[in-house]
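Below is one structure, written out as structure tokens; the observations come after it.
Yeah, one chain of the complex is gone here, protein chain that is, but the others are all in their spots.
Here is subunit A:
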């Protein structure tokens, strides 16, 4: 008996090597030939990288507030604008009640000649530091050394703080680029987690219903039908209200609404799988129902289900954005693309960029996911073509 098995094995491997491609290899080849799907995959990869690493690479945190720069438009140039630096510096200096001479801007440092009737108080640098535009202000004499305490004239030197807002800032003065990046992260994370949740719930439910059949199947599928007839938006809003608005519970709520299709697909698959000989063999050997479900039924339903999952991810992202848009999703200062679009929509008069950047980002994500999902479906399921 054992000899027989040993003599079989190498042969089987040899055949596998020379034999035709496996289902997955075949699917992979077909997917690579689909240009839209490959381009989408690359775009998604870049977006995912942006979502993972972007927030820590951009110079500002997503919840950092710049009170000076509320709703500044998107631009490549740094703030403050050149023509604003000198007047602002002068205005800050005037508070010190000293005579101000020539002000000169040189790159990122600004210097002004100052003089007074009495020795200059070194504490006047505070007037400059108080402004968010300048820091590291110091008093120097003409040669660039620190000013002596008795001097009545000198030079006030300060560094200009330059900040760039490639996407502009929002109504609270936060960097929109950083917020869009964190929004990508949240949206993708919720999309993936919610789909996984729906996958786990739907496949288990469908497999159990299909495997046990009969009255159990009837009751379980009737529940699915009932949930189906409740428009999902109302269902998910109720779930979010019920669960409260934390990050984890939002994806659970979305997963709870998206598992219905999955349960139906998994049930259909199970009905065919459970009549296969290997399931009957397992039953004959006395394997428990749970064991058969875990070992035989669920792994074999995964093929068609995986295809469905790829199309579920954009749906979940859309749903999360919709919830955030309605004010039921993630909470400030954390943000998601839906919330950013909502903020943009309420600020669109005079601050178009607040709407455009998040809207374009979300659209690109949805397009890429849909194209990739379609490509995967075509690749994995040749019948569909």
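One rule holds for everything that comes next: a residue touches a chain if its C-beta (ideal position, glycine included) is under 8 Å from a C-beta of that chain, and two chains touch if they have at least 3 such contacts; residues count from 1.
Just so we're on the same page, contacts and distances are computed from a predicted model.
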**Asked** According to its UniProt record, what is the protein name of the omitted chain, chosen from "Deferrochelatase", "Oligopeptide ABC transporter permease OppB", "Acyl-CoA dehydrogenase" or "NADH-quinone oxidoreductase subunit D"?
**Response** "Oligopeptide ABC transporter permease OppB"
**Request:** Have a look at A:28, A:196 or A:367 and name the one touching the chain we're not showing.
**Result:** A:367
**Item:** Chain not shown: contacting residue from A:194, A:330 or A:355
**Value:** A:355
**Asked** Which of A:124, A:328 or A:372 touches the chain that is not shown?
**Response** A:328
**Complete:** It is residues of subunit A that touch the chain not shown, namely 223, 225-226, 229-234, 237-239, 241-242, 244, 318, 321-322, 325-328, 338, 341-342, 344-345, 348-349, 352, 355, 359, 362-363, 366-367, 370
